[in-house]
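== chain A ==
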Amino acid sequence: MTAPKPAPAKAPLPEPVLNRKNGILMADRRWPTDQWAHPWSLPGYRNGALMLAGIILGILGGGALIGELSKWGDKLYALMAAFATAKGISTVAVDAVWVAIKVLIVLHVILVNGLWSIWWERKISAHIQSRVGPTYAGGFHGWAQTICDGIKLFLKEDITPAAADHWVHALAPAIVIAPCIAAFAPVLFGTDLAAARLDVGTLYVFAFAGISVIGVVMAGWASGNKYSLLGGLRAAAQIVSYELPRGFSVVPVIMFAGSLDLSVIADAQSGYWWGVAPRWFVFYPVVGQVAFLIFLIASIAETNRTPFDIPEAESELVGGFHTEYSGMKWSVFFLAEYAYVLLASFLLATFFLGGGGSPLPWAPFTLVPSWIWMLSKAMFMMFVFLWVRWTLPRLRVDQLMDFNWKFLLPWSFANIAVAGLYLAFWLK
Partner candidate 1 sequence: MTQDELLAKMQKKFPKAAKTAVQVKDYLTVSLPSKDDLIPVAAWLKKEGFDYLDMLTAVDYLGPVDMKGYIRQANFNVFLPEGAAPQAESAAVAGYAYRPVLELVWAFVSMKDKARIFVKLEVPRDAARAPSLSGLFKSADWQEREVFDLFGVVYDGHPNLTKILTPDFLQGHPLRKDYVHIKDRYDE
Partner candidate 2 sequence: MGMILEKLPGITKGMPGGDLILTTADALIDLGRKQSLWPMTFGLACCAIEMMGSYAARFDFDRMGVIPRASPRQADVMIVAGTVCKKMAEPILEIYHQMPEPRFVISMGSCANCGGPYYDSYSVLKGVDRIIPVDVYIAGCPPRPEALQYAFVKLQEKVAKMSLKRGLATPQQEKGSRDLTA
């Protein structure tokens, strides 16, 4: 019986490396509370801030460049035409290039807005709810969060459910976002800074904004999922019925401005009462406020946001009409929602807040270029959209319909009547 082999001498455990330098326990700079006590000393934080500053300056610089160049828009076009005729290229090609430049610029406004407003909404909703929104994504207050989401969604597996009707399922996101991009054509980005100057601008915008409901219903029906079917049908009922008050609430504005063209409406609001108050339509005694409120409420309902977010009510229909979408197709829906919010806030700024005009007549304000005023008014209206979303609960479907047909619509008709009286006696 051989004696049991002695256990192999185990190597002594390595001495635990304490955070100790020459005997004193080093305050660990990596401890989160210390780390965020003075964040500017952190390399990641500083680099993030620098990157963010660079991006913002780039966008503002680009905006300023386009703002200035648009003043000599006609001369530029004439120059191009002359160059084309010299080279013997037909003027149709020149027009095509000119329109292509404008479309690219407007498309970039929508896409950059997608990045900006998603991050902004998450930050605002976090601070409303006494918590801190995304902070680690880009080093400096999470500015790169939306970019990271974009990269991840870009590479997600693209699932088409078996029960889905393949073509309709794939086409639905396109039909939701295309009309919105087209609707941006006559939208004003500053005094006479618009892609296309249509004299039926308002009609054009509402016509295109109405097409997206087809995409939503297609998404709802094609996903083969009962929840998305319900979401799709609810969306159809809601968007179609809220088109009416949205359209009628703008009629007083058109009556005061005298034309459908957005830039004419914006110019009609220039000038000041008693030298101080700007003649914006929102400040017209009763008609202005009522029209503004109805248009705001109808726009919130149009973009399916709380308190009217019945189609994608998270707690009831799981995901509403975009339950079955994943990856890039879903993010197109997400982008479309924010594009419509941007469209609505630009329209609000143009119709009611005198787009481009400065609120006070004195020197320092009027020197600010018009597109900065327009952008700040639109961003303020977008803040109202976000703010409403995170404070109000959700309406039930029939309450939502009653509210529209029995409350908003009659009030918008009454508002038109009062606007008529204004025209007859006051604004002669």
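To be clear about the criterion, a contact is a pair of C-beta atoms (placed from the backbone, for glycine too) under 8 Å apart; a residue touches a chain by one contact, two chains touch by 3 or more; residues count from 1.
These made the cut because all candidates are chains of the complex that A comes from, given by their letters.
The model shown is predicted, which means the values in this text are computed figures rather than measured ones.
Novice: Going by the C-beta definition already given, which one of 1 or 2 is in contact with chain A within this complex?
Specialist: It is candidate 2 that touches chain A.
Novice: Would you mind writing out the residues of chain A in touch with candidate 2 in their complex?
Specialist: Against candidate 2, the touching part of chain A is residues 122, 126, 129-137, 142, 144-145, 147-152, 154-159, 314, 318-319, 323-328, 330.
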